[in-house]
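Only a portion of the chains appears, each positioned as in the full assembly.
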C-alpha cells in the first residue's frame, strides 16, 4: 500500500537521512526509531506531504502522493507533536468540528462514548484550556476513533499519557491493525505492541 | 534545439552561473562607467541652459533614469520570481533577491532627486501628485519584498513567499497607478502640478538616454555582484564551492 | 460545500467564544476614529472634509489588526496542518475562513460606520454612499489581507510585517472608497468610484483565495 | 560650453544645492552599494576559507 524508496532529506547543510526505503502492507506497523534530532519528525512530515523530500518517492497504492492529493489525505491521519485542538472549545466541539471539516457529521452519542473511552468523562463541556497536559493529548487522540483512516501516522503518541492511557491506546492501535489498518509511530519509550517493523534513523 | 535548451539550463544552475557572472561583471562596470561619463558630460557641458527652469533642470539627467529603472527592475524581479515559482530553478529566486535592493535604491533616488527638484521648481519638497505617490508606493512594495525575505530563514521558503508577493505586486502596480492618477486628477485642488516637461532639445533626450543606459549597466553589474554573494551563501556547503579557487587559496 | 459551511461555522463559533476579540476590534475602530477630532481640533468644516478619509483609514487599520489572527492561531496550535491534510481542498477551507473573517470584522464596521459618520456631521445621503462603499470595500480588504496573512505566517515580527505588505495593496480600495463619499459630497456622483470598487472586488474574489492557498502551502513546509 | 568659471559651474545658477544634492546622492549611493555588495562577497569568502582550514586541521589530526 505505502511504498517509500530512496527518500532523503536535508536540513540546512545537514543530511538527516538518505536512502530510506520501506513498504507497509495492511495490518503492518512501523516503529521509527532514532535519537533526538535524528529526523523522525521530518520523515513523518514528508510521508504525509507536509514537507518536500529532497530526493526519493512516496507511493500510495502505486501512485505518488503528490499526484493523489485529496485521495491520499482522505485515507490518512497524522497527529503530530502539536496540540491541534482549539483551546477555547470543549472536547466535544473540537471533535465535531474536526469531522465537519473532513466533510462528515458525527453522531453525538458516539462522540461522547468515544470521549469516555478516552477517559474524559466529566470533561466533555470544559474548555480544552482548562484540561491537563495529558487530557489535551487525549482529546487529540480521540480523532483516531472518530475518523476512519487506513493509515495512522503518529509522532510520539504516548507523550504526556499515563500508564492506563498508554495501554488503552496500544490496544486501539492493535484493533486498527487487526482490521487491516496500517500505522507508523515514533516513540522513545518501549512499545507495548508486538510484531512491528523497526526502522532506525 | 534540445541542445540549446540544455545549455540554457546549464547556465541556470548556480554552479555554472557563478563563474560566468564573475566574467561579465567587469564588462558591465566598464560600460556603466563609460556611459556614465558620457552622460555626465552631456548633462553638464553639452546640454544648454533651460529657458524656464535655469540650471535646476539638469536634475532630470539622474531623476528620469532612476525613475525608469525603479519601475523596470520591479518587472524583471517579478519575472525572475515567477520563473522560479514555475520552473523551480534555484537561480531565479536568487536573482530576484539580488535585484530587490537595487530596485529599492532606484526608487529612493527617484524620490530624493524628485524632492530636490521640486523645492526650487514648485517651492515644496513634496506634493501628493499621482506620479510621486505611486513611486512612493512602489518603494513600499520593494521594502515589503525585502522585509519578507529577510524575515524568513529558510531560503527556499523565502524565495517562494517572495515570489508570490512580487507577482501580487505586479498585478497591483497598474491598479495602484491608475487609481492614484484618478484620485489626484478628480479633485485638482493642489496649487501646483508637474510642470509640463519642456519640449526637450535633442541633446537633452540623448543625455537622458545615455544616462539611462549607464544606470542600466550599473544595475546589472551590482545585481550580478550581489547574486554571486548570495550563491556562495546558499551553496556554501556544496562541493563545488569548496573547490573554488577563491576559497582554496 | 459541506466543509465550506463547516469552516465558516467553526470560525464564527470561535469568534463567539472569544467574543471580546471581535468587540475590541470594533472599539478600536471607534476609538481611532474618535482620536482625530482630539488631535486635529473641533472645526466642523474641517472635520466634514476629512471624515471619509479618517473613517476609511480606521476601517483599514482595524481590519488589518484582526488579520494577523486569521491563520496565526490555527498555525500555532497545529490545526492548520490538519486543515492542509484534510480531504477537502485547502482552497475551499481558505475561502471559508476569509468569509468568516469578513463576517466578524468587516460587516460590523459597515454597520457601525454611519453612527461615526454622524460625529463628523455627514448628511444622510453621504452616509448611504459610505455604507455602500464599505460594503464593497471591506470584503476586498479581507481578501487582499488574507494573502498577506498567509505569507507572514510563522515569520518573526509577523504582525507588523503584515501591515507593511498589505497596506500598500490596500491603497486603491482606500482611494475609491473614500473618494466615493467625497465625490458625492462635492456633487460629482459616486457611481464611478463604486463600480471600480466592485470591479476590484470581483478580481480579488477570483485571485486572492488562490494566492492565499499557495502562500499557506509554502508557510507550512 | 555653458560655464564661464568653476564657481559658476558649482553655483548652477543658484540651484547648486539641489543639483549637487541630486547628483551627489546618486554618486554616493552608487559607490556605496557596490562596496556593500563586494563586502558581502568578501565576508562569505572569508568564512568559507576559515571553514576549509578548520576541515583540513580536522583531517590532519585524524
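By written order: A, B, C and D. Residues from 1 in each chain.
The working rule: a residue touches a chain if its C-beta (ideal position, glycine included) is under 8 Å from a C-beta of that chain, and two chains touch if they have at least 3 such contacts.
Quick caveat, the model's predicted, so the values are computed rather than measured.
Visitor: Just one copy per chain kind is placed; express the composition of the whole complex as a label formula, please.
Guide: Chain counts for the entire complex are A x2, B x1, C x2, D x1.
The definition used in the following text is that only the chains that are shown with their structure count from here on.
Visitor: Starting from the mean Cα coordinates of subunit B and subunit D, work out the distance between those two points in Å.
Guide: 17
Visitor: Quick one: subunit B and subunit C, Cα centre-to-centre, how many Å?
Guide: Measuring from centre to centre gives 32 Å for this pair.
Visitor: Residues touching two or more other chains, restricted to subunit B: which are they?
Guide: 236
Visitor: Indicate the residues of subunit A shared as contacts by at least two other chains.
Guide: As it turns out, subunit A has no residue touching two or more other chains.
Visitor: Could you please specify the touching residues of subunit A with respect to subunit C in the complex?
Guide: Touching subunit C: residues 48-52, 70-71, 73-74, 76, 78, 80-89, 93, 97-98, 100-103, 127 of subunit A.
Visitor: Help me check something: in the complex, which residues belonging to subunit B touch subunit C?
Guide: 137, 140-141, 143-144, 147-148, 151-152, 154, 156-157, 160-161, 164-165, 167-169, 171-172, 175-176, 179-180, 182-183, 186-187
Visitor: Going by the contact rule set out above, which residues of subunit C touch subunit B in the complex?
Guide: That would be residues 147, 151-152, 155-158, 161, 164-165, 167-169, 171-172, 175-176, 179, 182-183, 186, 188, 196, 200, 207, 211, 214-215, 218-219, 221 of subunit C.
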